[in-house]
Every structure is written in structure tokens, then in C-alpha cells.
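One protein chain omitted, others in place.
Now for chain A:
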Amino acid sequence: MSAPARRSRPRGLRPGTVLAVIALVLVSAVVLLPIAIIVLTAFKPVAEVNAYPPSLLPDAWTLDNVKEVTAELPFARLVANSFLFAGGVTAFALVFDSLAAYALARIDFAGRKVLLVAIIATLMIPFQATLIPLYQLVADLGWVNTYAGLIAPRAADAFGIFFLRQFFLSLPRDVDAAARIDGASEFRVFRSVVLPNAVPALLTLGLFTFVNNWNDLLWPLVFTTDADMGTITSGLTLLTGPGGIVPHGVMMAGSLIAILPLVIAFLLIQRRFIENIATTGLK
């Protein structure tokens, strides 16, 4: 990246750019290797998976691994649980977080600053620190092994409130002032003026929340003891560990099922997702 080359815009391939592209190709190959190994191993026959020397591509393709892993685990149930858990948390959190963020960004009320600092402080609390009393509370409510127990504790979170508040602050205020003069209620302003303008931020936060919860391991491990109530992420770990040594091909088939919905969703909306992170103040 030499100085004169950057100034002259339309240029052929400079040596610096060629080197950069080579470096990026190598880095991307290493980054994508685990994904490739999951996809390719999932369809490899057992003999090839355990063959020496190992190879990247299967010689023959098979569905045996997929069949076996769906026989080992109640897969449809676990995937459905993941959707309900991650989707439920996301839906509640978006509603509750945006309501709270609206008040913090747009209503001038007594105690606003103190509350904001308190919310930022809870951002720093590692959830592991509260896990044990939280488990006792959920157990006292009779919510272990229920969707309520998985979802309710995460139905609002400091990060989401803070993130949306930053975004709401950046929206112009003229329109909601005008709407208030016209007699619109506070809720009306929130729903019809602020929310429609916050779609990129809501989408970004929603995806983060969904991905993080879908992928979370410790949470479903702690709040579900019944294998039928686990998520796909926690269910897969039942296949490993003591007494659960499962062939690599089967593990990779399970992993493929676990990542497929998220990877497809991400690839469909990746451009907007990355742009939204860039434009919604998450920095």
C-alpha cells in the first residue's frame, strides 16, 4: 500500500495488491477449512473418515452419518427447541429492550442518568457469576426443563438496551416532537415514528441475540437436564465425553445440522448484516 498508488484511483494490479490478495486467500482458506471439513466429512463413509492418510474430499458420498446421528439423538426435537429458545429470547428481548431504550434515549425523566449507569454496569456482569442463584430461582419457580426457564431470564438484557439507546439517540427528533404536538401518545411515537426508523438496528440486534442463544452451550446445559429439552448445541455434546465416543463422521453430520440454519441465514443477509453493524453504532 504505497502512497502514490493510493492517490491514483483507477489502477491495474500493483504488486502490493497481489501480495495482499494472496495473503487474504490463504487466511480465508484456513478460516473456511473447519467449515469445509464439517460439510465434507458429514458425507464421507466411515472407512474413509478413519483412513490414513486423511483426505479432504470424499471418494464416495454417503448419507450414513446423517442417518446415524438422527438415530442417536432426537434431532427434530432439539432443532425445534433451538428455534423456540433462540427465537423466543430474541422476540421478547427486542420488544422489552426497545421499550426501555426508548425511555432512556427520548424521555427526560428523573433518575435517567443513574439508571443508565446501572444498566451499563450490569453489562460487565459475567452471567456465570449469577448462574447458581439463578438456577435455584428457576428451580424454585418449577421452570427447570421448561421453555419458560430457558427464555424468561434472557427476555431483556443490558447490551440490547444500551445498543438500541445509542441508535435511538442518533435518530432526528423533529418528527416525534411534531407527532406529540399533534396529540400522539408516547407509545404511538415509539411505535409509529421511532421503531420504523430503527429497523436496521433491530435486525442487527435480533440476529446477534438469535445467533448467541442458538450457539450457547452452558445455558441449556444448566437449565435442562432432560435430553428432550436440550438445544441442538447442547445435545451434540451428549455424543462426546465419557461413554459417548462417537465416530467423527457422525459428529460432523450433527454439527452440519446444527450450523446449517445459521450459516444459510447469514449468507442470505450477510451484506446487510455486516453493513448494519457498521452503521448502527456498535463500535
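Note that in this section a residue touches a chain if its C-beta (ideal position, glycine included) is under 8 Å from a C-beta of that chain, and two chains touch if they have at least 3 such contacts; residues count from 1.
As a convention for this text, contacts and distances are computed from a predicted model.
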Which of "Cytochrome c family protein", "Oxidoreductase", "Sugar ABC transporter permease" or "Nitrite reductase" matches, in UniProt, the chain that is not displayed: "Sugar ABC transporter permease"
Among A:84, A:134, A:171 or A:195, residue touching the chain not depicted: A:134
Touching residue (missing chain; options A:63, A:80 or A:107): A:107
Interface with the undisplayed chain - residues on chain A: 1-3, 6-7, 9, 11, 13, 17, 20-21, 23-24, 27-28, 31-35, 37-38, 41, 49-56, 95-97, 99-100, 102-104, 106-110, 112-113, 115-117, 119-122, 124-126, 128-134, 136-137, 152-158, 161, 173-174, 177-178, 180-181, 183, 186, 190, 211, 214-218, 222, 233-234, 236-237, 240-241, 248, 251-252, 255, 258-259, 262-263, 265-267, 270-271, 274, 277-279, 282-283
